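Below is a structure I'd like to ask you about.
The complex is shown incomplete by one protein chain, all other protein chains being positioned as in the whole.
Note that the chains take the letters A, B, C and D in the order they are written out, and that residue 1 is the start of every chain.
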Amino acid sequence: MTVIFGVFLLTLLVITALAIVRTENLFVAVMLMGIASLLIAANFFILDAADVALTEAAVGAGISTVLFLGALALTNAQERSTTSRKLLSTIVVVAATLVLIFATFDKPEFGDPNSPVQTHVSPWYLEKTPEYIDIPNVVTAVLGSYRGYDTLGEVFVVFTAGIGVLFLLGANPGVGAGQQAREINSGLRHHLIPRVVGRLLIPFIILFGLYVQFHGEYGPGGGFQAGAIIAAGIILYALLEGEKRALEVMPQKFLLGMMAAGGLIYGGVGVVCMVLGGNFLDYSVLSSNPVKGQQMGIILIEAGVGIAVTGTLLSIFHAFAARER
Amino acid sequence: MKILGLYYYWVFAILLMTGFYAVIAKPNLIKKMIGLALFQSAVFLLYITMGHIVGGTAPIFSSVTGDTLYSNPLPQVLILTAIVVGISTTALGLGIIVRIKEEYGSIEEDEIQEIDKQ
Amino acid sequence: MNALDAHLPALQVVVPMLLSAIVVMLKPRGLAWAATTATSAVAFAISIELARLTLDGATINYAMGGWPAPFGIALGVDAFSALVLLVVTGASTVTLIGARASVDSEIALERQPFFYSAWLLALAGLAGIVVAADAFNIFVFMEISSLASYVLIAGGPDRRALPAVFKYLIMGTIGATFYLIGVGLIYMMTGTLNLADMELRIHEVADQKPILAAAGFITVGLGLKAAVFPLHVWLPNAYAYAPHMVTAFLAACATKVSIYVLLRFDFFVFQENLTGHAFQFSAFLLPLALLGILIGSGVAMFEKNLKRLFAFSSVAQIGYIILGASLVSVAGLTASILHIFNHALAKGALFLVAAAFAMNAGGLRLADLGGIGKRMPWTFGAFVIAGLSLIGIPGTAGFISKWYLISAVMELGVPGIAIIAVIIISSLMAVVYIWRVVEVAWFGEPAEPGVAAPTIPPMLIAAIWICALANLYFGIAPQLPADLAGSASQLLLDHLP
Amino acid sequence: MAMFLDVLSWILLTLGGISVLIGGLGALRMPDLYTRMHAASVTDSLGAILVLTGAMLQAGLTLATIKLAAILLFLLLTSPTSSYALASAALIAGTKPLSEREQPEGGKQ
Partner (left out) sequence: MYYAVTLATLITMGLALVRAIMGPSVYDRVLAVNMFGTKTVLLLSVIALLYGRPDFFDLALAYALINFIGVLAVLEFFRSRARRRELEQQQAKQ
């Protein structure tokens, strides 16, 4: 039955996607992108992917909307109406869609418990996690330990993007340098109601972020989601009080330090494992009891992920928001 | 049920190609980025769909669920990573667009090509 | 094998990756450069050691996190990976040695820590792709290296670098996403991400539609990343407007790493199992490679900007590499792998020379370079050596791989003659475009008379001559790379029936 | 008692569903931005209160109920705020409410 809901949501998703491509107002496209993101996230939830749904909501609907708006504020919100290569593109796209649909016919049936995906590697994770790592959230176990090296890579992908944006847009944007920039970046200080409600909520948002961070072994969540939520909370502060105040609380240098420190914590845990005689990222050697060692390692690396992601997302946000024109 | 399952894959195909169309046909750089984000989301959907198991639940053990069928955790982990990669690419792409706007005063591909020809 | 040796595959990636997070904090002048160069040198030393360990055809496996292979992520280094690692870390180290002055002239001081950090990330990403034995892990590191190279290229002082890098970002992301779709489809049909495990399990489902689609997606995706003709359109501008040192580094190794992954998939995962896969080589890759060779060289003959000229020549050289591989024979693969090495030597030297020219001529249009050879005889000498190597004159490294390639093509019999004709025509075209530069640089007159005496940083001259001498050395004594390439191609072809 | 709670929660959920639906129709059918906003905020508040209270009664006295209460509190705080923010933004940008637009200049006295 829930699958029917999924089908309904997917139909809405296709409509949204077509509308995104059709509209010429970029602001509208970004808004619809937010809706598409929520739809995708709801679908993930229906398909049993709670962790992914949380990430998609925090990143797709939250952070990415904020970033797109930041870029739109610095460029134009209106697209020119010409579309080049319309016919050729349509032909390419329709042909490729048909090929893709053709390729679907030999696929294992949807949700089939006997498909290779369900029978080969994944049962091992579900079966062995209680024995080796002993935490309820298998997704966190796979993310942090079995495939911890991928996650290390992921942290450095984020780090690279942060470095890149700072390299392109400057690490010390001229906040408050000119009267004009200060005026534009003053935030919503004159809107009383959002300001009061927002300030009331910020501590709870950060608290919730910390809960997601440390509850990641038991429920949906983990360092990445927590980092995105905490960053969103601080972005809220910047929206309400203006860029300048937010940068005074957390200067760009500090954020850069967080970016580097997060990656170093993660990598450092790996190196310590190596020194203690295990393989890289083999947390079992961290404690005399291998299971305890695994749990300790996962908590440490998740902390590293959280710190790095918070630092990077905030750096990127500030780089856009404080860009002087 | 068979058609329902296929429907998920078809939506993946259509979504993928809608995003791809925006990337190749639209001259506006931000629109291209939006298309790219859509394009990547479609792939996320593909992975999560294949990890789903009928009658299963999220792969998080809990006292409430007891002894049940769990969906495959591995595609979820992969997509967590891929979502992060996606937002990183988007952020960097938008950074480049902002710089292009500053240097050229335009974010339309054909206009930029015209300016470069001069 | 001692304890440290066992960890080398992991250290190869982890050392530059972690150091990138430290380099970004190094503010004082020159320190970031020094730390980066030192790290890169350590990585180079690691890859030399790995090459020594794998020379006899051995494979070093490493289980990340101590988890057994299909469940955890495995790393694996064999002769093929060792050779590519040598190219990647060597190119990075040599360019970095000469990089300082050129980078100082192109990138503002306060932005340099970010630049060098991105450099190390690109290095770590490329090395990570090469050592990975897990399909999804390859994707993650592909994204690290791609994002880092976008950052590096966007540092170019000319504003045209920005549209160029945006195009690269779009096409690179499409390529990576196509690869991800392909991996997803294979995973759907086999349930595994480990390449070795995939090879075992793909056999049963080899004739099903999703696997065929997956092969297509992976080939096109990696072809985009590797700039295989006709998917090369991002390459010329990205290389032309990047900072000079970045061009030298990336031109020497970035596209080759994608070719490496493509060959791995083709020979380890698909070849034996996939119905009609041999057809893909003879009907699809071979003609594309030949077209790429001809068109790349042809465009290079008429190009007016030195770096764009070299970039189009790279498109042609990628064609040679694909051509050798698409013959599916020991000789062909050896030629192909050897050419990865030799082309890196030649192109690295040429782009380093371009950097030295740029610092003194003010621009890189051929018109700017009048008479520069007489003012910078040492640099010009190195240019001539590298140019001869690119053409394939006996006594240089380029000759060796072309010789292997021609003898591999000879095995084909009559149709081989047509291919040999293409190779010879393309080499003649190379003579033309190298001669055009020589003509202007040596016999031309300076655009504005009375230019100041050129200043060339000694470190840059050293880097250029390391490359040039390597071109000569490996042309006379090609033992080491030829051995590695030989056992690499044995390894790849052992998987064939 | 349990039976009573069950019935009560079903009633609440049904009413919640209906009010959500009415709000959706209102947001679609109302003639201008401010009237639509009115319809939407009714669903946001009333629908959320009814549905989440119904869900709370179903979940019983557990951590889940506390979380639901937190969600409800959060929605009750944020959705009027967003409505206010939106209305003020629209007003500042010059979107006039319908009643003023429809009346001719003289009709204002």
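Definition applied: a contact is a pair of C-beta atoms (placed from the backbone, for glycine too) under 8 Å apart; a residue touches a chain by one contact, two chains touch by 3 or more.
Here the structure is a predicted model, which means the values were calculated and not measured.
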Partner chains on view for the chain not depicted: A, B, D
Taking the full complex into account, find the residue in A:Pro108, A:Gly148 or A:Gly198 that is in contact with the omitted chain. A:Gly198
Looking beyond the chains shown, say which of A:Val21, A:Ile46 or A:Val157 touches the absent one. A:Ile46
Positions on subunit D where the hidden chain makes contact: 10, 13-14, 16-18, 20-21, 23-25, 27-28, 33, 36-37, 40, 43-44, 47-48, 51-52, 54-55, 58-59, 62-64, 67-68, 70-71, 74-75, 78-79, 81-83, 85-86, 89-90, 92-93, 95
Using the document's contact rule, name the residues of subunit B that touch the chain not shown here. 57-58, 60, 62, 64-65
Missing-partner contacts on subunit A, residue numbers: 1-2, 5, 8-9, 12, 15-16, 19, 25, 27-28, 31-32, 34-35, 38, 41-42, 45-46, 50, 53-54, 57-58, 61-62, 65-66, 69, 72-73, 77, 180, 183-185, 187-188, 191, 194, 198, 201, 205, 208, 211-212, 215, 219-221, 225, 229, 232-233, 235-236, 239-240, 325
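Here, only the chains that are shown with their structure count from here on.
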CA centroid of subunit B to CA centroid of subunit C, Å: 28
Centre-of-Cα separation between subunit C and subunit A, whole angstrom: 32
When the C-alpha atoms of subunit A and subunit B are each averaged to a single point, how far apart are the two points in Å? 12
Note: subunit D residues in touch with at least two other chains are none
Would you please write down the residue numbers of subunit A that are in contact with two or more other chains? 100, 104-105, 107-108, 115, 117-118, 121-122, 125, 147, 150, 153-154, 157, 160-161, 164, 168
Give the list of subunit C residues in touch with subunit A in this complex. 7, 10, 14, 17-18, 20-22, 24-25, 62-67, 70-73, 110-111, 114-115, 117-118, 121, 124, 128, 136-137, 140-141, 143-144, 147-148, 150-151, 154-155, 185, 187-193, 201, 205, 208-210, 212-213, 216
Mind pulling up the subunit B residues that touch subunit C in the complex? 16, 20, 23, 29, 32, 36, 39-40, 43, 46-47, 50, 74-75, 78, 81-82, 85, 88-89, 92-93, 96-97, 99-100, 103-104, 109, 112-113, 116
Show which residues of subunit C lie in contact with subunit B when the two form their complex. 136, 139-140, 143, 147, 150-151, 154, 159-160, 162-163, 165-166, 169-170, 173-174, 177, 180-181, 184, 187-188, 193
